[in-house]
Structure formats: structure tokens, C-alpha cells
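Here the structure is laid out as C-alpha cells; the discussion comes afterwards.
A protein chain is absent from this complex, but the other protein chains hold their places.
All chains are identified by letter, namely A, B and C, in their written order; residue positions are counted from 1 within each chain.
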Amino acid sequence: MNQRLSAVSDLIARFKAVREDSLSHCRPLSTEDYGLQAEPFTSPPKWHLAHTTWFFETFLLVPFLEGYERKDPLYEMLFNSYYNGIGEQFPRPKRGLLSRPALEEVVAYRSHVDAAIERLMSDDGHPQREVITDRMRLGIEHECQHQELFFTDIKYSLSINPLHPVFSPSETDADTSDIESPLRWLSFPGGLSSIGHEGPDFCFDNEQPRHPVYLQPFELASRLVTNGEFQQFIDDGGYQRPELWLADGWNTLQQERWSAPLYWRGDHEYTLHGLKPRSAHQPVTHVSGYEAEAYARWAGARLPTEQEWESAASGTLLPEKNAPLLHPGSAAPDVADLQQLFDACWQWTRSAYVPYPGFSAAEGAIGEYNGKFMSNQWVLRGGSCVTSPDHLRPSYRNFFYPNDRWQFSGLRLARDIA
Amino acid sequence: MNQRLSAVSDLIARFKAVREDSLSHCRPLSTEDYGLQAEPFTSPPKWHLAHTTWFFETFLLVPFLEGYERKDPLYEMLFNSYYNGIGEQFPRPKRGLLSRPALEEVVAYRSHVDAAIERLMSDDGHPQREVITDRMRLGIEHECQHQELFFTDIKYSLSINPLHPVFSPSETDADTSDIESPLRWLSFPGGLSSIGHEGPDFCFDNEQPRHPVYLQPFELASRLVTNGEFQQFIDDGGYQRPELWLADGWNTLQQERWSAPLYWRGDHEYTLHGLKPRSAHQPVTHVSGYEAEAYARWAGARLPTEQEWESAASGTLLPEKNAPLLHPGSAAPDVADLQQLFDACWQWTRSAYVPYPGFSAAEGAIGEYNGKFMSNQWVLRGGSCVTSPDHLRPSYRNFFYPNDRWQFSGLRLARDIA
Amino acid sequence: MNQRLSAVSDLIARFKAVREDSLSHCRPLSTEDYGLQAEPFTSPPKWHLAHTTWFFETFLLVPFLEGYERKDPLYEMLFNSYYNGIGEQFPRPKRGLLSRPALEEVVAYRSHVDAAIERLMSDDGHPQREVITDRMRLGIEHECQHQELFFTDIKYSLSINPLHPVFSPSETDADTSDIESPLRWLSFPGGLSSIGHEGPDFCFDNEQPRHPVYLQPFELASRLVTNGEFQQFIDDGGYQRPELWLADGWNTLQQERWSAPLYWRGDHEYTLHGLKPRSAHQPVTHVSGYEAEAYARWAGARLPTEQEWESAASGTLLPEKNAPLLHPGSAAPDVADLQQLFDACWQWTRSAYVPYPGFSAAEGAIGEYNGKFMSNQWVLRGGSCVTSPDHLRPSYRNFFYPNDRWQFSGLRLARDIA
Partner (left out) sequence: MNQRLSAVSDLIARFKAVREDSLSHCRPLSTEDYGLQAEPFTSPPKWHLAHTTWFFETFLLVPFLEGYERKDPLYEMLFNSYYNGIGEQFPRPKRGLLSRPALEEVVAYRSHVDAAIERLMSDDGHPQREVITDRMRLGIEHECQHQELFFTDIKYSLSINPLHPVFSPSETDADTSDIESPLRWLSFPGGLSSIGHEGPDFCFDNEQPRHPVYLQPFELASRLVTNGEFQQFIDDGGYQRPELWLADGWNTLQQERWSAPLYWRGDHEYTLHGLKPRSAHQPVTHVSGYEAEAYARWAGARLPTEQEWESAASGTLLPEKNAPLLHPGSAAPDVADLQQLFDACWQWTRSAYVPYPGFSAAEGAIGEYNGKFMSNQWVLRGGSCVTSPDHLRPSYRNFFYPNDRWQFSGLRLARDIA
């Protein structure tokens, strides 16, 4: 088999594996859980399964597979997330109200599209071969992103049920590594540094182009802020002291009546394993950018910029990880290096999500993927316990509004070198 | 068997029948349909099944069955609708988010409570026998009311799905009686009349006490306003002419952008049988009180008062009806009497829902059943195609806000005799 | 001078007096006070002055005075309150933003219209003489209504200023009649009674037609509920006990965080004389219909219906009153009759504001005066310390939403005779 055929066959294998993962992640759910959407910013599991399928159908099958017909013409609108270039969208806040198509119909939709994708990929002489391969890779990465959203969305939607539903029982009795890891400060010299993805591997358009930036010397904490440390912030009146907060953060805190991270319940915490005692040494998670920023100010530090983070993370080893964990673990106590870069929580940065110099979005509806969201959001870096292993790289730019809390988002402190 | 035992056994038989009806009405649903709540004013089918069970548990088993324990202590809060006297309530707009307890658990909850109710009822010597019997009858009537709400709620929740789901296929091909029935005016002399329920049969507290009222002479239309007539109102600019509307109605129209009855879609209509061509001779339904009132003004008539309606309806024969129909039928063309009093659509009156002279609510939480809603709502009289046959009586007072449209609500014209 | 000329000259005299009153009521204001509109439901004093002028211009001068031209064509829209039949209206919530026309321009507008009205009235042979006279009377009564709104609106708008502005200093040091008046119950036999205005004097269309009603025997309290009595309701947890409240009232209380009547400030009360110690024996005022209703339930009584109230008040003597007082006074301690019917606070009834049997609104825009508001509001009866003396009559129907509190609204208890 020549190299190109081998690459195609690798791509198909990966496609199948990722498609199968989406279904297997859902396995603990009841049929009724598949429809849950507790807030407009979450989507029901069934919708994720359908929308990722829609993506392949819309951007690969419809344009490139001759004779392909959509499974149902209404699906074009029902499962379009935000692509105005494709057409109208079913209102996002109402996705949880689509009891029809039923789950089995959505599963059948997946099979229908999967089979057609294999037909398309087997056409070795397709004149658009290159675009098709690029879009296949994008579709696969897109589905991996939705797998992470699946975990964070279902956690949120189950959390509002007073019965504290267990998504999946905990496999271990306790966090055996739950020993305090001292916070160490690691220094970085600053100067000119190059930021952004390079090389042949896949990346999203927002990670490019690679470009030089000039950094002042800075320090980063060796590990993430822990629940125990965040508790001290609360005990010190952190949620009652406006001087610690950005103005918009303080307004949000008052409107939403925040007094602790999203899933704290007394000295317990709601997790995908159900309601559990909270460990002091695990990283604080499900905090907004505003809470992260206020904590950092209280601690006499600050959030890193995304450039500092990427510059420091470049060259570190990526964690070996095969499957999502459902809760972030503690840092190892004896390690002096940068820990928890990719496998515990996303780390809020103080950087607004704006285009890199020279960025341009792709032509057409596919160009709506990232570029149009480049305002009002903050960049998070790293990865979380539920991030797909393939998304772990120093250049990956995640982004959410600074008031968002339902992702596995925590923080790593930074500070200037005087 | 003596008479009392016979009455008890009749009551148990009716209890079982009504309980079974609630389940059988749901049979066309998919598991996912059971959780639908498209707007806060609707409730999911599963919630109706649980709440009606909660009612028997809360008002009969907990106070009167020795040793009874709730199936789950959290259900007290989860399935409490609005009884502050019982305690806290799970937020109404979030009922659709209770994927747990699962449907089978709710069905098991029903069985659990049904068995306990039979135990309670079999205790012939219970010192609270009389209160128990009264509450059994109330609980049964309460469940019948929720059966009607089940139909109107699921219709609304399915209606927002662009796939136009069919709740249940139509059994007949067409409305064979769909021949125009001329509108006739029937005169009533007015004078002193007695209003309100009397006699040994069950009634709700809001139908009492019976009391005299003085009425002016009036006329009532022999049948309800039809779709065809309402179309003329629309064609004459009815939704664009503020002079036809109450001020609050006009504001609502503009905010909600009303331009036709709730389920009209072009010349079709969404029904529990799916999207169907609209019949000109069937009664207009799913109109708000404001639309009804504006139509009446446009037609040179008015809505009846509830006293006029009851006075006119007293003594008419109740329809024979064994099961809910899913859509209102046309009036018979050759009948000169008051038609469609009870079996097509509820009829908006121009009467505000206020207490009758001498009304007093029961003591305790059960007193919250009706009395506390006696403001800002309008009275509807009659009954609809999905009303339980046992609720059909001239004194029954239904009530909704004048902007509500999701009930089977239509109108019958009235006018003064000059 | 014949009788008709005499009547015309009386009407002109009354017109001039009322027009002058509107200005003199405003005299304590600063120029900046004239523009205040603290909430959409209030209007600025300057706007009241202009709108009442607009009313004469629109309903008398434009249709009936040949050659008349509006002072400014834009005023037609700027000072139209809610008459859709006339045309578009400047948005109500923004009335306070009309710094132009300036106060002196509005005063000039008044003079301009007044002069034209006198010209119109002096045309003894006008073919529309009768309609003109009717509308003159309506315009005068309309202006009297706005004089009352002026007092309640400016009180509200000043009340939100932490400086507790004094509208007008108190002329007396204290309420010298502030001695407790015992509450006595007066019995009324019920039966057939006639309700509604009759006779040649002016009345609004909503007071007609006069018609018979049948009443059960009832009792009314001799005086209004006092601040001291209402304080006991509060002390007994009145604002924390849902069982005392209508459901909509309880929702409002929670949303608005009500815990006392509108202007209570600790043991003081904000009045048009500024912040003053609260007298226990003065009637409680600025309570909503919901608060009145809850108080009555707590007190083991109820609110009267408007028919009971009118029936009881018929034949009582109207108070002699020459000018508005700015605060309601106490009841006289030694009087066993119905006191405080007209001169202290409006009295909430349990009657919804609906049309009388046979009511019909006038043709055209003038018909929007009352009829279109006949939904969702409650009737208040009597009169208040700031009501124009000419509006005091048993048949007068005032109406507000049950959550409104900025009128001088209080309550008189009623109860059934067992």
C-alpha cells in the first residue's frame, strides 16, 4: 500500500473510532437524559450526535458525493448550529424540545451518513480529493470538540436535578494521589518568541499564522490553584470585596448571586460521579474568568497571557491519555516542573480572543467555524480531564465568555519578575 | 352489600378507572415525548403522571394511612405544583429537565401509591372516613383535570417541532358533518336567576355557594364561532385595528406578534393528528380571551357573562361522551337549540374569575386548590373535546388568563336585547 | 340671560377655574421637577399640563373650530396619551425626556388653546353645540382626573430622591384629630338594589347604564383600616405568609420584595410634606389591591364588592371640600356612620373592572376613554385627599391594576352576615 492510500486508510480508521467514541461516551445515559438542555448554552446529547453528523453531511456529502440526498430535508435546519452560510437554524434554546427525531432515528442518521462517508472516501480518484481530506480531518476534530462539550453539557443539565444523578459511578474509592503539592514558581526570560502552530499536523485556523511576539520576563506557578486555596479566598471575603473584581465581573457576581464555584455544595461538589466530598488538593474547577481573575488579584498575582502560556508550554511533554477522565486529579507532590498543563482543567488567560496577525478565515460557510467568535471572549489554554487526547497541544486556543463556568475551567497563577 | 359499602366500592372502581385512563392517554407517546415542556405554562406528561400521584400521597396517604412513608422524600418537593402549605416546590419552568426519576420509576410510583390507596380505602372503620371520601373524590376530579391539561400541554409542546409530530393518527378521513350550520340567536328573558352548583354530586368549591343574580334580557348564539367566520375577521384587518381590542389585548398582540389563532399555519392547522387542512365550519379554537373579545366587538356582539351562560345552559342535556376526542367537531346544521355547549371548545366569558358571594376556601393547603387564583383570570364555561365527561355541568367554572391560547378555547356570541 | 346662556357661562367659568387650578397645583415645583417621570406609570407635571390641553385641542378645536391650526403639528403625537384613533403616540416611558418644548412653551400652549376654546364657546349658533358642550364637560372632568394624577405622580417621582424633597410644607404641626376611632360594623340588608349613575349631572360612560343587582346581606366597617392596624398585620408575619395572599399577589410580593406599604420608611412615611413620623390612627394608604386583600383575609374579613360599596354609600352626604389635602386624615372618634368614604383614600374593592350590562363606548377615538381598559384591573371606590371635589359621588368607578400602589389607595373591610 502506498503512502497516500495508507494515509486515507488511517483517516478512515480514525473517523470510525471517533464516531464510535461519541456513541460510547453516551452509553451511561437513559433515553430521557439524551434530551436534556438545562440552559441555552448547553446542548442535549442527542443533538450533539445529530449535529456532528450534520457537519459531515453538509460539508462533505452534499457538496462532494454525487447523488447524495439528505436523510431528511428538515435536518438541514434542525441540526445547523450557527452556520448562516448554510441557512436558517432551529432556535438554540429549544434544542431540548426536539423529542422527534427519536434517539434511534438519530442513531440511524449517523449510520446513514457514516456509510456515505465511506463511499466518498473510497473514491480514490475524486477531483476534490484534497479538499475532502482537509474537511474530513476538520470534521473529525469538530466531533472531538463536541465530545468534550457533551461531558460538560450533560454535567450541567444533570446538576440542576435535586436527585444529584450519577452519570457514571466512580471507579476508584478515592483520589489516592491526594497529597499536597507545594506551589513552585518557574521563571521564564521573555524576549522574542514565536507563537502559533507550525508543522504538518492538524490545527484550527485560529492557531495560525505563527508569528513573533515580544514578552517581558515572567513566572508561572508549577500547578493549578486548588480547592483548598480557593476556599481561603472565599473565607477572606473574596465574593464580598468589589476591589478584587473587574467591574463587569462584580456586576455578574451580583446578578447571578455567585458565592462559590459552580458545583460546590457545602463541603461537597457535584461531579459526573454524583455528589462527592470535595478534595482540598484537587484543582478548583468550573470557575469563570472573572473568578479566576479576582482570585489571582487576591493572591498578589495575575493570570498569564496566552502568549506567556504557550511560550512556557512549548517543548513540554504531552500527557499519555487514552480516554476522558470525569474529574480532574491532584498534582503530583514531588514534581518541580509545569504540571497539569493539559490533563486537569483549562486555564483562563488574561488574553482576549482576537485574531492573530495575518489571520484570515476560510471562504464560505466553513469560515464561520472560528473567526466570527473573535470578540468578547477570553482565551483558555491547555486542556481538561474530558478533552480529547488529540486536542492537546501548546498552540490550541480555547475560548469562552469570561462569565462562563460550565467548562472544566481553572487557573494557573502568573506574575511579573520585578 | 349495603349502600355505603357500595358507594365505597364505586369510588374505588372510579379511582382505578381514572388512574388507568391517565396512563392509556399517554400510550401514543415516545419515551422522549414524556419529558417535553415547551413553555413554563405547560407541564411534561411524566410530571402530570407524578403530580396526580403526589396529590393522593400528600392529601390522603401521608395524613391518614398509618405507617405510610413517601416513595422518595424528595418527591414531596419535586411534584408539588403550587401548594405553599406543603412546602417548597421545584421551579415550574424546569419540570422538563427532570430526566430522573425515569418514566418507569414514575409508573412504579403510581403503583406504589395506588396500592396504598386501596389499603386506606379498605379500612372501613377509619375514624376520618368522611374526610377521606371527600378527598378521594377531589383527587379523582383533580386527575381528570390533569388529563385535559395533558392533551393541551402535549399539543403545545409538540407543535413547536418543525417535523409536525403526529400524536395520534386520525381515525376518520374527514369531518363528515362538515356542513354549514346557520347561526341562530336564542333569547333569554333575564330577571332573577340562581347560579352555582347544588345537589349531592361533586363540585369544586369555586362553584359554590349557589346564589341569586339579576340578569338583563339577552341572546346567545346557537353555536360557536367558526374558523370561516374568524377568517373574515382577519381578512377585515382584525389584527391591525386597535379600536377592536382591549388595551391590554392590543399590547399583547403587538408583543407576541399575533396574526391568527395559535395553531393556524397558512390554510392548515396543527392538530393532535398532525398538520391538517383547516375546516371552515369547525369552531375556531385556541384563541385568547382578547381575540375572542375583539372578534365579538367586530361582529357587533359581545361575550356572554358567566351568569348568562350558566342560566342559559341549565337544564340542557349533557352530551353522551365516553372518551376524549382530539379535535372539536362542527355543529349540526339542522338544530335550533344551544349547540356545542360542552363538547367542542371552552367558551370565553366576559366575567373575571372572582369568588361567589359567601365563598370561602377550605382550611389548610387543600384550600389553595382554587381560591388563590381568583384574580386577573377570566372564566370560561362549557367544556372541550378533551374534557373529562365527568366535568361537564352548567356550573363548572374554568379559568385562564385572557392571553392564554393553548387550551381548546373558542367563543359563543351574546348580545343585549334592545 | 336665559337658562341656556347661563349654563354656557357656568361652563366657561368652570373651565377657567379648572384650567387655573392645574397651574396653581404646580406652583411649589422647581423647573426641574416639571420633567420628572420616575417610572413609566407616572407622567411628568409638564406633560400633564400639555396633555390636558391637547385633549381640548384634539376633541374640540380641531373638529369644531373653523380655521383652527394646532400650535405645533408635532404636539399631536407628543401629547397623545393612548388614543390610537388619533394616531401615533410618543412612547410613554420617555415622557420625562421631553426637555423641549420648555415649560414656558407649554404654558403658552395652554393660553393659546384656552383662548381658542373661549372663541369656540362664544359661538352660540354652532351647529354642533350639543356635542361641543358634552365634550367641554368631559374635557373639564378629564383635567380634574389629571390633577389627581399630578399629585400621585409627583409624589412617586420625588420619593425616589434620597434628599426626601418637600413638595409643600405642612401647614399644621400635627394631626390634631389623631385620636383612635373604634371600628364599628354597619349592617346592610342586601336584596335587589340599583347601581350606576342616574340623573342630569355629569358622569363617565363606565358608570352607566344604571341596572339592578341582587346583593346578599353584608356588613361594612365604619372607617378605613389604619396604619396601626396594618402594622399588626406586618408584625404577625403578613408579608411572609403565602396562605394570606392571592397567588399573583404572592408572586408580585416576591418579585418586588414588598415588606410594607409603598412610602413607609421605618417608623416614618414619605409624604408630600416630606419625611414625617407615621401616625397610627391615620388610614393606611399606598397599598396595592393584593396587600388590601391579604390584610382583609388576615383580619377575618374581606374586601367589599363595588356593588356593596355603592349601595351602602348611596344617600350619604358628600364632604364639603374646596381644595386637595396632601395627606389623608384620621377618622373622627365619635361617629358611628360610614366615615372616610370620599375624603381620605380610595378603597379597593374585590370587583374586577368590567362593563356594566348594556354598556357601550362612544364612537370614535373618544370611545377609547374608558372602555378599552376593562380588563385585568380592579375597581376602587370613594375618593382620596387629592381627588377633585367634583368627582365625589357614589357611582364613580376608579380602576387600577391590583399591583398598583402609587395612588392614595387604602381599604375598608367588609364581611358576610352569617
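Observations, loosely collected:
Quick note on the criterion: contacts are C-beta pairs under 8 Å (C-beta built on N, C-alpha and C of every residue); 3 or more make two chains touch, one makes a residue touch a chain.
All values derive from a computational prediction rather than experimental measurement.
Although it is not drawn here, the omitted chain touches the following shown chains in the complete assembly: A, C. Only one residue in the set C:R27, C:R100 or C:R257 touches the chain that does not appear here, and it is C:R100.
When the full complex is taken into account, the listed residue touching the unshown chain is A:E368, out of A:D72, A:D123, A:E368 or A:D390. Screening A:M77, A:L246 or A:L326 against the full complex identifies A:L246 as the residue touching the chain left out. Of the listed positions A:R350, A:R381 or A:R412, the one in contact with the omitted chain in the full complex is A:R350. As for the chain not pictured, it touches subunit A at residues 82, 84-85, 192, 211-216, 242-243, 245-250, 289-290, 293, 305, 350-352, 354-355, 357-358, 367-368, 372-376, 378, 402, 416. On the side of subunit C, the interface with the absent chain consists of residues 30-38, 74, 77-78, 90, 94, 96-103, 157-158, 160-163, 165, using the contact rule stated above.
Criterion: only the chains that are shown with their structure count from here on.
Because subunit A and subunit B share one sequence, their contact can be compared position by position; here over half of the interface residue numbers appear on both sides. Distance from subunit A peaks, on a Cα-centroid basis, for C.
Closest to the protein's overall CA centre, chain by chain, comes B. Spacing of subunit A relative to subunit C, judged by their CA centroids, is 60 angstrom.
Subunit B has its Cα centroid 47 Å from the Cα centroid of subunit A.
Across the assembly, subunit B contributes no residue that touches 2 or more other chains.
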